[in-house]
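Up next is chain A:
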Amino acid sequence: MSDAPAEQAAVLKLTGITKRFGALLANHAINLELYPGEIVALLGENGAGKTTLMNILFGHYVADEGTVQIATADGGLRPLAQGSPQAALKAGIGMVHQHFTLAENLTGIDNILLGTRSLLSPIASKRSARTRLDKIMRESGLTVDLDTRVSRLSVGEQQRIEILKALYRDARVLVLDEPTAVLTPQESENLFQTLRSLADEGLSIVFISHKMAEVLSASDRIAVLRHGELVADLPSELCDRNMLADIMVGRHLEPEARSEVEKGPALLKLSGISTGHGRDALHNVSLQVHGGEIVGLAGVSGNGQGALARIISGLELPRSGSMEIDGRRLKPAPRAVMREGLVRIPEDRHRDGIVGEMTVAENLVIEDVRSRAFQSFGFLDFAAIDKRAGDAIDAYDIRCPGGDAVARLLSGGNIQKIILARTLDKEPKVVLAAQPTRGLDIGATEDVHRRLFEARARGAAILLISEDLDELFQMSDRIAVIHRGKVTLPQETATLNRSQVGLMMAGQESEDAA
Partner candidate 1 sequence: MAQEEKLKVAAIYTVPVEQQWVSRIHKALNAAQERGDITYTFSENVANTDYERVMREYAEGGMDLIVGEAFAVERAARNVAKEYPDTAFLMGSSFGPAKPNFAVFDNWIHEPSYLTGMIAGKATKSNVIGMVGGYAIPEVNRLMNAFIEGAREVNPDVKFLVTFINSWYDPPKAKEAAFAMIDKGADILYAERFGVSDAAKEKGILAIGNVIDTAGDYPGTILSSALWHMEPTIDKVIDDVASGNFEPADYGPYSYMAHGGGSFVVDETLADPEAVKAAKEKEQEILDGLFRVNVNDEEPKSTL
Partner candidate 2 sequence: MIRFEPRENVSTRRAVGAPVFAALIALSLAAIPIWAAGADIATAYILMVNGAMGSVFAISELLARATPLILTGLAAAVAFRAKLWNIGGEGQLYAGALAAVAVGSGGFALPPYALIPAVLVAGALAGALVMLVPTLLKVKLGADEVVTTLLLNFVILLFVQMMLEGPMQDPMGMGWPQSEPVLEEAMLPQLIARMRVHAGLIVALVAAIFAAILMRRTVWGFEIRAVGANPSAARHAGIPVTATFVRVGLLSGAFAGLAGVGEVAGLKGYLTADLSPGFGYAGIVVAMLAGLSPLGVVIAAIFVAGVFVGADSMSRALGVSSYLADLVVAMSLLCVLISGLFVRFHVRIGGSRLTD
């Protein structure tokens, strides 16, 4: 279908899509058309309804009202059976979910072939499939080793498998939910180049993202959801960051500017730390973070950030080397580290940040239940806990039914606010912030940035681990780069530019860094 004349007949048409979850109206009367060969960016705050809409399109959810129509061979439209991913796949719709849908105990090719042939066929020769996939990989540039178990692939490679899944079933429409939330700048760039070339082939693409820059650069058209309603659907060239923010959040957002704060003593000191083996190892890492400064640690994820974070949080003790907080060595135990005044904003907030099944209130005090403030003789002081919850919810504007709401049901942004509240309110000496804005909408992102600056102003030493160069350059006083477990000397942000850091992340020593 690639040589079909573009810009005429819509390949996909959503009409009056409405979806309720209990009382909540996730999508409301949404109309959206998609034409061959175009890339549409779907934008909106956390919880605006983007994923829901796409899930309806792909048949994971059934819309309460509205229809999904797909182009037929003769250019007409036919309704698509709802609630059936099978039907969607048949109709040529492919989806790359935010949280990948891969069986990690299978190889890439087996994941791709899953469901593409009769379950009853006795034997599975992959020869023909392989030749076809090789062709697809060559054309799209999405090369990846098809015979390694998915569990051993990097996030980027896994995402390629996801896209190959769609292309192998020669999709006409490709949906990607926050594809770059977990990718490095380089990986993101490559991805969008690929998507563009695929679009030129006639593929229609919808991607969800919270990152203005890529939305503006990579899309032909931008659709904005707010509280489940489609509030804008414009050609990209007519848009700019601020107007989108206005449409999305309904208020004007200015990036926080970095105020001057004078440097304090070195509060976090790592010397000669080595640990682990394989991709996620550290080799003789030394790093100092002073009070009142933010040191950004740039790096492709999986280059040792994990190990570093674990060691700093006291979850793991290094093979060699030592760590000091405010000049005091300490024994590696989360509790001990916390007592010394170090707090963490974990990278995977759903896994390490909150206990989804417990209430917002409980999650707000979980780090301090043993402190006199919330218990006496081992018995919980519910009054104090509730008060604490109430205060935090107001102070941090955590959007939730109340302190006794189950945390799992909050959006990533609000989950992150819980974590900020319980960590930064302790007026910590050292803050370890790992990917603190991943997957968050700009509103929530600004919020996180403001809070970190406040902590900095208070004189805290902040180590900001991030893959988002915009964020790093906006926030950091100094920037260090981690690659293959080695960390470069931090350098003043002013003396660096994006391309240098990009290169260093990719492993090349930048000229004037040596």
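Keep in mind that, in the parts below, contacts are C-beta pairs under 8 Å (C-beta built on N, C-alpha and C of every residue); 3 or more make two chains touch, one makes a residue touch a chain; residues count from 1.
How were these picked? Simply put, all candidates are chains of the complex that A comes from, given by their letters.
Just so you know, these numbers come straight off a predicted model, no measurement behind them.
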item	value
Chain touching chain A (counting every copy) in this complex, out of 1 or 2	2
Candidate 2-touching residues of chain A, taken from the complex the two chains share	21-23, 83, 313, 315, 334-335, 338, 344, 346, 351-358, 362, 366-367, 369-370, 375, 378-380
